[in-house]
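These notes are about the structure you will find just below.
Missing here is one protein chain; the remaining ones are kept as they sit in the complex.
And then chain A:
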């Protein structure tokens, strides 16, 4: 029998764990955005070694599963004498991993802009800095929003992997809860609802931003 009472009472402890899920995803993507900006700039640089570094960064981080990256990072840090809490290690790893995908999203958006727009700006004597901030980035950012929201949602779901370094996020907490209550169906359904809620909210936020930036 499905117990509505167990289903409802599962929410409270799971919400608590979901805060880690959100924290890791949001901080992870925030860090990812910052690193991605640098990686993207390097990928578009006129200086070839920068482009090689960016390509290396992207292909390594996209080619190795996040789970392996988490474990690598978690066990590597103490070896080189850095002792950080698991949560920090998780955020940094998620951020680094996200940066590879986000930088490619941005590179794609920038390359999708017709080159004539830059030619027109150059021809009237605009400086490169103004061309970037006034012509390229506003358009590329708007163009990249749907893909960024997509990436954020993927991250929220992938954040369940950080349980391997001992963080009790939503999925791990549900497993524990299911084991103690012997009510897996109710507990996992509650967990599914929370994931869905988070991601519906993120999707709505993305659409709102897109709308705000609409021409």
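Here, a residue touches a chain if its C-beta (ideal position, glycine included) is under 8 Å from a C-beta of that chain, and two chains touch if they have at least 3 such contacts; residues count from 1.
Everything that follows uses one rule, which is that contacts and distances are computed from a predicted model.
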item	value
Undisplayed chain, where the name is taken from the UniProt record, one of "2Fe-2S ferredoxin", "LAO/AO transport system kinase", "ATP-binding protein" or "Cytochrome aa3 subunit 2"	"ATP-binding protein"
From A:27, A:92, A:135 or A:193, residue that would touch the chain that is not displayed	A:135
Absent-chain contact - pick from A:45, A:59 or A:122	A:122
Contacts of chain A with the absent chain, listed as residue ranges	114, 116-117, 119-128, 130, 134-135, 138-139, 142, 215
